[in-house]
Each structure stands twice: as structure tokens, then as C-alpha cells.
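Here the complex is missing one protein chain, while the rest keep their positions.
Going by the order they are written in, the chains are A and B; count residues from 1 in each one.
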């Protein structure tokens, strides 16, 4: 691919280098080889520029560069431009139209013609599978499920009865969509009586769900993951939660039931969210933190339980010296 | 279903409303529609009563209600009564007697006649599958497994060799029962030597196990989950643990090996339990907490490591002001 094509498609400007320069891949500064394009997004990695073997680099509009043997593309956001370049070099594979003879598709399911369904995949009664869907081997689609155009379901995933998957979604391996919510009432003998989980899960368009992640159905009504949200591996989303558009939920985070995660919220790894609360739009909860209260829009919070991130940074700095502090107080008291 | 039938079967008393009133479903205050019954269990939601579209409501014996256009059932525990009503409206689906032609059942397995076994499900040698068991597509039952009456195994679940599942159990999708415990000895070259994991897992009656949860077998002997316990999604239970009756273990909690969780204990989400300890009956460990010591019966504990919940609430309140506290101490010291 020509440097000029890459520049055009990544909305970057050639500062140095031949428009005709042929590139054949993209990689980070340390891994890039000759003939590839790289990027610098974090000044921490500036020293790697002098050693990179890349033939071209995306830089932001201010970054200076001493090397003159490397083509330079200026981009507002070099990381975004690099991502676009990598996508140019790795377009999504074309769908191979086939239903494997060892796939099991119920005769009442309505399956579009241009689909790919692997061996051992199971598709239940009255399912609707739209065009360009890929369902890999040994995935299990229960009855009455809808899967929108161009979505991919990987092996071992389970989509439980009545759930809906939008268009352009990716459901990774062994993900479970629509398992029973965890709801019980305590009876007179202090035993747990199961609350029927009769609702469903709705996944809107452009959602990606990581391997091993579990999203429970609602008891009544629905659990909803809105357009553009991205969910990492081994995440637990409890019954009746709503994840608003473009939220990002990192690995091993867990949400109890009925909570709402706002637009563009970032929940870092291993975060815990209690039930029946609201995390406001654009809020960030840092790794390993937990909240049992609502969070205001745009707030960054940390800790267990979580509070303002800057205050938390002060508190944890003091916490390290807490043993010493105890001694100081004891001495002051004596005086 | 008639109001009088619902009242009878939920042990509630009609305070207002026609005995003949026909109801056709149950839902929470916000989701209930006309023709449905709802409930109020938490005074936080009292304001929703004036807006609910429900035609009937379960209330406890004290709650006042201004609306006169809604049937009122008085119940000792409205949440329990509502759960019973929801169960009346959603009875468990009847079993459809079939073994799918693409299921693989070893010829030495003893399978009752009235069972449902899905496509791609695998049942190994010498298994015993009792009546009214449902095994969904692509579940894998290893050799010598026993599954008791009326239990359900969802797709993708693995029941490893020699394990036993009681009656009326639900094993959700991609749950793993009986994987090897995590045990190694360090050899002379500081390499890990695997300790054979030769034991099994025994799940007693009326147990529900969430999606993606893993329960390891013992090295020698057994891991046992006792009657009535409920385990949520993505929980890890280490080798040789015992979970006593009616315990409740929420999502993403992890137990190291050989610990005992007492009767009716509640472990909230993302809790950690170290090995070789005992959590006493009726104890509660709040979300994200961890303990490496025994816990007394009935205690509520919090924190990492966990201690008395009331003390912890005081400590975390002080923790938020720890930065400020450091300054105060410094000033006091100067004086």
C-alpha cells in the first residue's frame, strides 16, 4: 500500500517521504520491521524512535524527530491513525458461505443464505439469523434468538432463549448471554426460593463481548447493552442492568443487578458495581475499585468503596505510612 | 389466574379486591402492566406505588396505601409472596422426552427413559442419568458421572469424571464441575510438580450453579456443595472445599482450597476466601472483602483483610480524610 493511500485513509499529512513508498504492514515501535509503519502516542516511548526499524511513522503535530531516514505522517491522533492503518492492512476476512453438514439447525429457524455455520454449532427453534453472520463450531444458540447482520459468534458461546444480538457484534468464545439472573427469596425455613428469570438480554449493534463473559437475563423485562459498548473477558453483568452507548468495561469487572452504566463510562479491570445504582456518563472507575453509590457524570473515582481519585491518591500515600503515624500519635499523646 | 387463587397459594390475605379478579402475570412496580400483580418490599420504592399500572399488589402488614383502584394482598413477606406468584405464572417447562440423534451417549451409560438430551451433548462411560434430567446441546459429561432426578445441565457445561450431581439442580452454561485442583509441590530445581487430583465433586440436591463457575475436584477425597446452596456466575471453588446447606455465593467470588463455608452464609460479589479456614454459619462477608482467618457464626465482616463491618465503616470514613489527617499530625508535632 502506498504511503499516499495510507495518509489519505488515515486523515494524515505526509511531512516527509515519497508518496509512492510501498508499505506492507503496521506495528508498534519495538516490533515494526522495515517496510512497515509505526506510531508514537506516548512520549514515554520517544527514545524507541532512534532504534525502530519502521520505514514510516505517525506523529502528532508537535513531536520533533531527528531521524531523516523514515517517512513522517502527521496526524491529530497518531494512535487512531495507526489503528486505521492496521485495519487497512488487516481487513475482516470475507465470509465463506456454508453450513457445515454437522451443524444442527432447527427446521423452524430462519437463516439467511450468506452465512457461515460451523460443525457442531446448534441453532434452536424459531431463531432468526441474518446475512453475513458467522457462527463457529460448537456454539449453542437456544430457541427464539435473533442475530443481526454481520455478527460473529465464536465457539462455545451460549445465547440463551429469546435473546437478541444486533448487527456487527462479536461474541467471543465461551461467552454466555442470557443465563438466569441470581435471584432468590428466603422462605419461612430460611431456604432460597428461586425467582423465575423470564426476561431476556438485548445486545444492540457494534458491541463486542469478551471470552467467558456472562450477561444475565432479567427476571422480568430486559438486560440491555447499548450500541458501541465494548466488554472484555470474564466480566459479569447482572440481571436488568443497562450499559449505555460506547461504554468500555475491562476484564473481570462485575455488576450486580439493575444498575445503569452511562455513556462512554470506563470501568477498569476487576471493578465492582453494586446493584440499583447509576454511574454517570463519562465517569471513570479505576482498576480494582468498587462503588455502592451513584457516580456523577465525568467523575474519576477509586478505592473500596470508591471516592474522588485525587483524594484517594492522597489517602493511599498516607496509608503506606500508617504504622509510623500510629507511633507519632502515641508519642504526641504521652506529651 | 384468580386473585383468590394467588392469595391462597402465596399465603396472603385479600384486603381489597374481587376474589374473581383475573391476573395474568407478575412484575416489579415499574414494569408491571394492567392485569398484573406487583409488590413493595423496600420503602425506598413506596413513591412508585402512585404510578404503577399493576392491578394488584402484595404489601406487608403495616404499609399504608392511598390508591383505591388496586387490589391489595397482605403478606408477611411481600417479596416471598411475589416470588411465589411469579412461579405460579411461570411453571417450569415440561420435559420433552427425546435424545437428539446427534447426541453421543456411550452404550455403557444408564439413562432413564424420560430425559431430554440435546444435539452434540456427550455422555461418557458408565454414567447414570436419572429421570426428568435435561442436558442441553454441547454439554460434556465425562465418564462415571451421576446426575440426579430433575436436574438441568446447560450447554457448554463440563462435568468431569466421577462427579455427582444431586436432584433438582441447575448447572448453567459453561460451568465446569470437577476440573483439577491447583496443587503442585516445588521440586529440587524449583519447578512445579503436579499433585494428582484424584478426588471428585459432589453436588447435593437443590443446588444452582451459575454460568462459567468452576468447582475443582479434591486431590484425595471430595469437594462438596450441600443441599440448597446457590452459586452465582464466574465463581471459583478450590479443591476440597465444603459449602454447607443454603449458602449463597455471589458472582466472581473465589475460594482457595479446603475451606468450609457454613450454613446460610452469604458471600457477596468478588469476595476472596483463603485456604483451610472456616466461615461460621449465618456469617456475611460483604462485597470485595477477603479473609484469611476463620469467621465466627453470624458475624458481618468487610475489608481486605476483613474485620467487623461496623468498625470497618468507621475506618473507611477516616480513610477518606487520611491526607488531611497526615497534615494535622505534622502540625501537632511541630507544636
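Quick note on the criterion: a contact is a pair of C-beta atoms (placed from the backbone, for glycine too) under 8 Å apart; a residue touches a chain by one contact, two chains touch by 3 or more.
What you are looking at is a predicted structure, and each value in this text was computed from that prediction instead of being measured.
Asks: Out of A:181, A:210 or A:238, which residue would touch the omitted chain in the full complex?
Replies: A:210
Asks: For the chain left out of this view, which of B:65, B:195 or B:277 touches it?
Replies: Final answer for the missing-chain contact: B:195.
Asks: Using the definition of touch stated at the top, determine which of A:99, A:234, A:260 or A:279 touches the missing chain.
Replies: Residue touching the chain left out of view: A:234.
Asks: Which of B:95, B:128, B:274 or B:300 touches the chain that is not shown?
Replies: B:274
Asks: In terms of residues, what is the contact footprint of the unshown chain on chain A?
Replies: 26-28, 31, 77, 79-80, 82-84, 86-87, 89-90, 100, 102, 118-120, 136-138, 154-156, 170, 172-174, 208, 210-212, 228, 230, 232-234, 246, 248, 250-252, 264, 269-270, 287-288, 304, 316, 319-323, 325-326, 329, 332-333
Asks: Determine and list the chain B residues touching the chain excluded from the picture.
Replies: 102, 104, 120, 122, 138, 140, 142, 156-158, 160, 174, 176, 179-180, 182, 184-188, 190-196, 198, 212, 214, 216, 219-221, 234, 236, 238, 252, 254, 256, 270, 272, 274, 290, 292, 303-305, 307, 311, 314-315, 317-319, 321-322, 325, 328-329, 332
To be clear about the criterion, only the chains that are shown with their structure count from here on.
Asks: Could you put a whole-Å number on the gap between the CA centroids of chain A and chain B?
Replies: Whole-Å distance between the two chain centres: 27.
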